[in-house]
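A protein chain is absent from this complex, but the other protein chains hold their places.
In this document, chain identifiers A and B correspond to the written order of the chains, with residue numbering beginning at 1 in each.
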Amino acid sequence: MTTGNGRRDGSPYAPHTDADEAAMLDAIGAESVEELFDIPDDVRFDDEFGIDPTGERELRQTLADLFARNEELTEFLGRGHHAHYVPALVDDLSRRSEFLTSYTQYQPEIAQGFLQALFEYQSMLVELTGLPVANCSMYDAATALAEAALLANRLRRGASGHRVLVPEHIQEGRLGVLENYLDGADMEIASYPMEDGAADVDALSDLVDDETVMVYAESPTVRGVVEERLADIGDIAHDNDALFCLGSDVVALSLLQEPASVGADVVVGEADALGVGTAYGMGLGIFATRDDYLRQVPGRLVGVSEDAADMRAFTLTLQTREQHIRKERATSNICTNQAWVALRTAMHMAWLGPDRLVGMAKDAVTDARDLADRLDDISGVKAPVHDRHHFREFVVYTDQPAPAITNDLAGRGFAVHALDDHHIQVCITEVNADAADELVAAFEEVA
Amino acid sequence: MNFDQARFSREDVYEPLLSEKDSTTVEVDADGVLPDDLTRDELTLPGLSEPQLARHYTRLSQMNYSVELGPYPLGSCTMKYNPSFTEDVAADPNAGVHPDRSDRTIQGTLGLLHGLQEYLADIGGMDAVTLQPPAGAAGEFTGILIAKAYHEARDDDRSEIIIPASAHGTNFASAAMAGYDVVELPSDEEGRVDIEALEAAISEETAALMLTNPNTLGLFERDIVEISEMVHDAGGLLYYDGANFNALLGRARPGDMGFDIMHYNVHKTFATPHGGGGPGAGPVGVVDELAEYLPSPMVRETAHGYEQYEPESTIGKVHGFAGNWLVLVKAYAYIARLGDAGLADASAKAVLNANYLASQIDLEVPYGPFHHEFAATSGDRDAADVAKRMLDYGVHPPTTKWPELVSQAMLTEPTEVEDKASLDDLAHAFNAAYADSDEALETAPSKTSARRIDQVSAARNPRLSWQSLDDSE
């Protein structure tokens, strides 16, 4: 029996009345809905999953109770997933159903709003990177890096080798994803050493050869170190006919050297620092590159055109690069991407404007420096371990075992990350800065 | 139903760009913060107030069609209603933790992930499920890497993946990315896998056969058990593309049909919003024999609570962290809300709706019996033009000119969320557009925010940023 919303015997989101269902079956010429299923008996599922339907109110309570099992810790965590304060405007407007419940813009005439927002996102990345082509999203920094390596391999197809050089300090997930994406292209990964937290440029120079198709460097690095010799790294890559890929994030890009000015051919990285907040690693991969490589770009691109009324209009363009047309010869298999996250990132960046964005980035340097200095004053603690400029985060050395300290800090309400037996990484942004005093006090007690 | 989409315009543009409303250049003076040579000189971005931004984005939203505005019957996309409460659940501040947190301190997060792993395994008839792949194509890639790891572990070097010609483009691209040669399989006269052609295609080089079932014409592959035996006898694996799984919810499970690996499109089957192109999630399920190859980490339940672990022969990572967490929360909430009865009702009404809609349109549907979607043909009318004209009737048109097996195809999937009146509106849009004059079709649409957009000019002269507009002026 169907009794409208709230009934227990069907989907609350299938609106059919009994009368409608009967009329529809009649129009089809079928006796029952079951009759419409052309599934052989031997593969029919006649059992149950044992999932009881749950009312919306009860379910919200159940899930709230479940999430309440997460301990309320103040997180001083970074390493590729960074939390900044997301303004209410972003939640409010991005959750408008016109944005949230729309599909990819295959009918551009009826999807100008989202297309324009994505075009604006692309343009913001062009400004931040100095590179003229930015796509409208990859899944995250890890997959964006992997796509950059595949692009380098396609461009350098004539080269004798297929090696990608990555820094010794790299987030494990990024390295893992890179390994998987390169496996099918018969490419290999080698790492170059770091010296006091930054690229050992001399060692890198010795490692790059004509087998190398791409050199990857990050600024800030996974340990928060600002790379000081990006232009040299770019030169080394280019002298060996390899691409220079720079990894960063949208906040750091507003302050640090413009990637184009240091010779970056591709910029990848995370945009989740704006518009996402802490979401268990859900991200937004940025991908920007040179005009020359336009036809090799993975993912979707929004471009400008005109409509029949001679008005400027937006549309997805250069789709022949993509899987739905080029199939196994596409530049990537990506289809569903992170468009809605890109919308949120663009909203957040627009909300900040250039002044506040740069200010936030400066705070990331000075707040990290101040916190490191205060931790360094504690007996048995040295911070930062690397004598470098840092952005948001830094590594701390502890005489006492780091896992025990991390555990003790959790008991006092703080989450930090133990890198190994005597190193802890600490990350500070405006969302945890108010708790910095308490963190220092707790560190004093446990270190 | 009459329809006019909102249209904000001034002079020769619709809503101006953010950069046209304001462009502010700030000197980046980092004195005392960083040495000059480590910073950029200046940054130019829009600098607008919050009320200005609120109006900008609200106007843009009104120039965007969505499921909550009307039917969105894109074939193979499963544009169903996205329940509001799942958004609230995902926004719970306690749900937003950092991935570097220790297991002990995030039992709620791990509990939900474990619960979803179990739900999806049951619903697909699989033994173990990873939630890490961030989209359907990423799921395909993950699944193929698992197949590759399985064969390599047996020192069995195989080079080919077999894919029906009518499959989604992602299948081909994912197989190629994993390093395989693609063998394309033709359809038989009835639109299903051609068994003889499959026989000829299968060899000791076959690593896997990728299948969508029901296929992209909405037809169930009736010979699936025989197909499964053929592939397995040759030492290959059977991969299930979950794009069309909404048709089978609670009625048939890929695991019971002999599939070894499958991906789930939670943004299709389990009602998480498409967000204008993403984020989605593409969890991958496997049979017991393949569980050791799943990406790391997985979540398991122990006497001490939930913990993450690395499968014994894991393929490693396919996402930097744990995939699209917020999407997974919404999928869990949807499944828990519907339960057994709701899930089975979703597939029932999805199939009922497709069959009813097909019975009400004047276009021929050459293949059947179909399930949740059908490929109509617009015959001697251009399907893309008919689709543009349908926009003027206030509905989103179907997927056009695909699959190629049907000429001038209009692949239509109304999903279970449309009621009879809405389907009647859709049928009217189909029939009216199909009967309209050539001129009406070629000049459509006119009631949308923008008129027909020149795709050729966009591609011949790529302008991909507001900076490129300045250059061309």
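Heads up, the rule we're going with is that a contact is a pair of C-beta atoms (placed from the backbone, for glycine too) under 8 Å apart; a residue touches a chain by one contact, two chains touch by 3 or more.
The rule is simple: contacts and distances are computed from a predicted model.
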"DNA topoisomerase IV subunit A", "NADH-ubiquinone oxidoreductase chain 49kDa", "Probable glycine cleavage system H protein" or "C2H2-type zinc finger protein" - which is the UniProt name of the missing chain | "Probable glycine cleavage system H protein"
Displayed chains contacted by the hidden chain, counting the whole assembly | A, B
Please pick, from A:Q319, A:S332, A:T345 or A:T398, the residue that touches the omitted chain in the full complex.
-> A:Q319
Per the definition of touch given earlier, which of B:R154, B:R300 or B:R460 contacts the omitted chain?
-> B:R460
Logged for chain B, residues touching the omitted partner chain are 401, 455-456, 459-460
The missing chain sits against chain A at residues 295, 319-320, 325-326, 329
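As a convention for this text, only the chains that are shown with their structure count from here on.
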If you average the CA atoms of chain A and of chain B, how many Å lie between those two points?
-> 19
